[in-house]
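Data block below; observations after.
Entry: chain A
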Amino acid sequence: MLLQVSNISKNFGGVQATKDFSVTVDKGEIVGIIGPNGAGKTTIFNVISGVYTADEGSILLSGQNVTKLPQHEITKLGIGRTFQNIRLFKGLSIIENVMCAFDPQSKYSFIGSIIPTPKRKAEEKRGKELCEHYLEIVGLKDYINEAPENLAYGYQRRLEIARALMCNPKVLLLDEPAAGLNPTEVGELTELILKLSKDFGFATMLIEHRLELVMGISHKIVVQNFGKTIGVGTPKEVQNNPAVIEAYLGAEEEDNA
Partner candidate 1 sequence: GNKTETSEKKETETETTEKTETPETPETPEAPDTNGTASSGDTIKIGALQDITGKTATLGKMIQAGAQYAIDEINAAGGVNGKKLELITRDTTGDVTEAINAFTLLATQDGVSAIIGPPVANIGLAIAPLSEQYNVPILGFAIDTAVLQNKDGVTYKNMFLFQPSDDQQGAIMAKYAINELNSKKIGAIYRSDNAYSLGLVDGFKSYLSESGSDAKIVQEVQFTATDTDFSTMLMKLMNAGADVIYAPNYTQELITIAQQARAVGYTGPIIMGLDAAPPFASLAGAASNNVIYINNITESEPKVAEIMEKYKAETGADATNKFFLGYDVVNILADTITEVGEDSVAIRDAVEKLTGYEGLTGIISINPENHQPQGLEMYIHEIKDGQSVMIKQYSAE
Partner candidate 2 sequence: MLKVNNLSASYGYVKALKEVSIKADQGQIVSIIGANGAGKTSLLRCISGLVKPTSGTIEFLGEQIPKKPNDIVKKGIIHVPEGRKTFSGLSIQDNLLVGGYLFSAKENEEELKKNYELFPILKQRKEQYAGTLSGGEQQMLAIARGLMSHPKLMLLDEPSLGLAPLIVNQVYELIAQIRDRGITVLLVEQNAKKALGLCDKAYVLENGEIILEGTGKELLCSESVKKAYLGG
């Protein structure tokens, strides 16, 4: 099992954001997390990626316990993520934004950072090529030297994905990647996620309210409500689960195009 999350809980001054959450994700698998607002979905991502440390429970990544590790080390071990509210680096161009994710892996020393050693040149070149490669995959090849603020919303999300890819993730966490996109863009994004999952073979976890996306590509869906899991299963199973309908989907089925 690639990622094994067991019984994690997180409490914020009395608010039980997540309680006893468990999930396993395997290579190539896409797992969706849905649930009402405030159900603790983002909190799960934050715990897995090390923004918060879990109060209880454990997280195993390829068998290694990463529960208490600092955020950047968890990333290095293979967890890449995007954010619910886009968080790109201002003051850096698009390619530099992606380079930032390469930099921690870059193998030149401090000396190389103040004088142009051959090692530095080689590493910078390698990084740049990788960046261009990833940017091409997400369809941003033509904008590499632009400022990220100038990108349209949908493209900013793609840039975040490219940046996460640069972290060589074994597990990719996508927090509402389709928020704010129109139906056409959601379609394109769906294809991108499927393609990445297939080509790279990483495990994907996806938080999404846009059901057309999450129901379309997830192998498994976990439904959260008030921090607790109220349903797990294939999209079909989940959609027919009365508890899920009551807590999340609502009665008007025709809405979920």
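Regarding selection, all candidates are chains of the complex that A comes from, given by their letters.
Convention: contacts are C-beta pairs under 8 Å (C-beta built on N, C-alpha and C of every residue); 3 or more make two chains touch, one makes a residue touch a chain; residues count from 1.
Note that the structure is a prediction, hence the values are computed from the model and not measured.
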Interface partner of chain A in the complex, by touch - 1 or 2: 2
Candidate 2-touching residues of chain A, taken from the complex the two chains share: 12, 15, 34-39, 42, 84-85, 152-154, 176, 179-187, 209, 211-212, 247-250, 252, 255-257
